[in-house]
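Of the protein chains in this complex, all but one are displayed in their positions.
The chains carry the letters A, B and C, assigned in the order they are written, with residues numbered from 1 in each.
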Amino acid sequence: MSGKERIARRIALELRDGFYVNLGIGLPTMITAFVPAGMDVTFQSENGMLGVGPAPAAGAADPDLINAGKQPVTELPGCSYFGSEESFAMIRGGHMDMSVLGAMQVDEAGNLANWTIPGKMVKGMGGAMDLVAGARRVIVAMEHQTKEGASRILKACTLPLTGTHVVHDIVTELCWIRVSAEGLVLTEVAEGLTPQEVQARTEAKLIVSPEVRTMAMVGA
Amino acid sequence: MSGKERIARRIALELRDGFYVNLGIGLPTMITAFVPAGMDVTFQSENGMLGVGPAPAAGAADPDLINAGKQPVTELPGCSYFGSEESFAMIRGGHMDMSVLGAMQVDEAGNLANWTIPGKMVKGMGGAMDLVAGARRVIVAMEHQTKEGASRILKACTLPLTGTHVVHDIVTELCWIRVSAEGLVLTEVAEGLTPQEVQARTEAKLIVSPEVRTMAMVGA
Amino acid sequence: MNKVVLSADAAVADIASGATVMLGGFGLCGIPETLIAALVRLGVQGLHTISNNMGVDGFGMGLMLEAGMIASHVGSYVGENRRLETMVLQGQLDLTLIPQGTLAERIRAGGAGIPAFYVPTGLGTVVAEGKETRQIGERMYVLEHALHADVALVKAWKGDRLGNLVYRKTARNFNPAMATAADLTIAEVEELVEPGELDPDQIVTPGIYVDRVVVGAAYRKPIEAEFIRSGGAA
Partner (left out) sequence: MNKVVLSADAAVADIASGATVMLGGFGLCGIPETLIAALVRLGVQGLHTISNNMGVDGFGMGLMLEAGMIASHVGSYVGENRRLETMVLQGQLDLTLIPQGTLAERIRAGGAGIPAFYVPTGLGTVVAEGKETRQIGERMYVLEHALHADVALVKAWKGDRLGNLVYRKTARNFNPAMATAADLTIAEVEELVEPGELDPDQIVTPGIYVDRVVVGAAYRKPIEAEFIRSGGAA
């Protein structure tokens, strides 16, 4: 099982029946595969759809039916479409139970950077700033370190921010971290790792929860 | 022909093909009867409809289909329904070519009072304040004087205002008055009247237009 | 997921005295008749209501007024309530009248995460008294704040158990905006349909905004002008 899959399976445990959830492009989208059986979770796509279904069969893609990653998707019964102004009214108005996004950096204050690297080309923030400002719970899902081995969980983000004080939880292949007023609280570590080993790969200071335990996940 | 009908027939002359128009309750509603033949004018009702048709036949009223005066109406082909937030976005956003409202008082600055008399019961302004703030052209349609013979066209309104500097034109059974930066310009007087006779029944100072002429009207 | 509650009484049972309640409808058109009746039976007190109108004597929110349940009201027009007139003049009810479009937009803002916005409406009138005004571009505007409620009671035509709603003709009015602007939104529908029966392109209120769905029954739907003319005996 890849690290990304472990992250997706762990976040799936946070889903609850009746939740409305927006998933960012990439890793977060993998969560759809791990919704527990019998649980009703409705996925929103910020380009204007509630009730997003899985990718269509080969050759069955409808160009008028895409997700926010511009990939073809399908309809689930009871889905609905709306304009961008309504979609973001929904997001900004606090109607999404959960938003899961990727990140480049997160820091001890719950600040998030996930949209640009100065000097490189600016692609744009898309809906990320709206999602972190509006969702009831913002979970960052990302690999713990960069490909070069640098920590992505920092004392203070160095990249331009997507939002300040917006992240509630950080999930990586190594651990679960809850963002609190006191700082980053390490609540779960991946099987076979110690809190000290996680801290060693993390620039930010981690407060080890007295109840720290092994990361669980859906279907594992 | 009643004075009210003369007012409605005169305002109907201001309609243009393709216009979208909101008509206030009462006298303004009479204008629908005098749309020139072959001219396409779309009437809006601020409770959420474009393309309002005439009253239904007796017994054919649909309680889900009423106008802003809470009277049953009918659909015209190509009509549409929308929520109140959209209806007033349309009004406030400057999309109505013309709004015709009744008034209790209008003054030399184009101020309008048409919603309350202090000391008597307050019924509420409904959509009147939105309409005068948003329409491209606001025409006040009213009888020139109160039943007691007092002028309704004043130097300065004494009743609580509906809007300030919002009226473009005032039409009564006696005359047409254009509101300008210089004051109230008398441009038309009813047949058989002189500008001096109109001024005598008007508290506000009227600037007689050099091109003042006899009031015309549709179908008369 | 099933948001259908079997009775209107059960649907409103946890509404508390003192709650702020939005009620959809324009005049007597598109009002939540069934939920209003249940709320009157529930007998809560001191409600703060937000609704464009306030029914008429003998119907709609008029029944709530008669039950003495309403402590304050925000709306745009209350012309046809003799009882309301008496209560306001006797200081039994705190009435705030605001322009209809500003009311609608403040409700939309409450659902859309916009705490305040500027409008030209009401500038220089009593509506703007005590409010911030400012020049933007060449014109002056008034600052207005969002409205949010504990509970919204809305009336739709058809709905499904996921809470998706569509409305019929001018009975739509304030219902979709209010559905977005409360902590708890209860919708009554004339007809319950299966998920997927409503065309996804045509859904006006997506289910995310709706917490409970009740099937209404025995709609009277009086036409206000006629109802008043007949003395409420329709």
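Heads up, the rule we're going with is that a contact is a pair of C-beta atoms (placed from the backbone, for glycine too) under 8 Å apart; a residue touches a chain by one contact, two chains touch by 3 or more.
Everything numeric in this text was worked out from a predicted model, so none of it was measured.
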Chains in view touching the one left out: A, B, C
Residue, one of C:A8, C:L84 or C:V166, that touches the chain absent here: C:V166
Among A:D130, A:D169 or A:E188, the residue in touch with the chain that has been omitted: A:D130
Residue among C:I15, C:M54, C:M69 or C:V119 that touches the chain left out of view: C:V119
Among B:A61, B:M90, B:V106 or B:C157, the residue in touch with the chain that has been omitted: B:M90
Absent chain, residues of chain C that touch it: 105, 109, 112-120, 136-137, 139, 141, 145, 166-169, 172, 199-202
Touching residues on chain B - with respect to the absent chain: 17-18, 20, 40, 42, 44, 50-51, 75, 77-82, 88-96, 133-134
Contacts of chain A with the absent chain, listed as residue ranges: 45-49, 61-67, 69-72, 75, 81-85, 87-89, 91-92, 111, 121-130, 133-134, 160-165
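Assume only the chains that are shown with their structure count from here on.
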Chain separated most widely from chain C, comparing mean CA positions: A
Rounded Å distance, chain A centre to chain B centre (Cα mean): 55
Whole-Å gap between the CA centroids of chain B and chain C: 29
Residues of chain C engaged with two or more neighbouring chains: 108
Interface hub residues of chain B, defined as touching at least two other chains: none
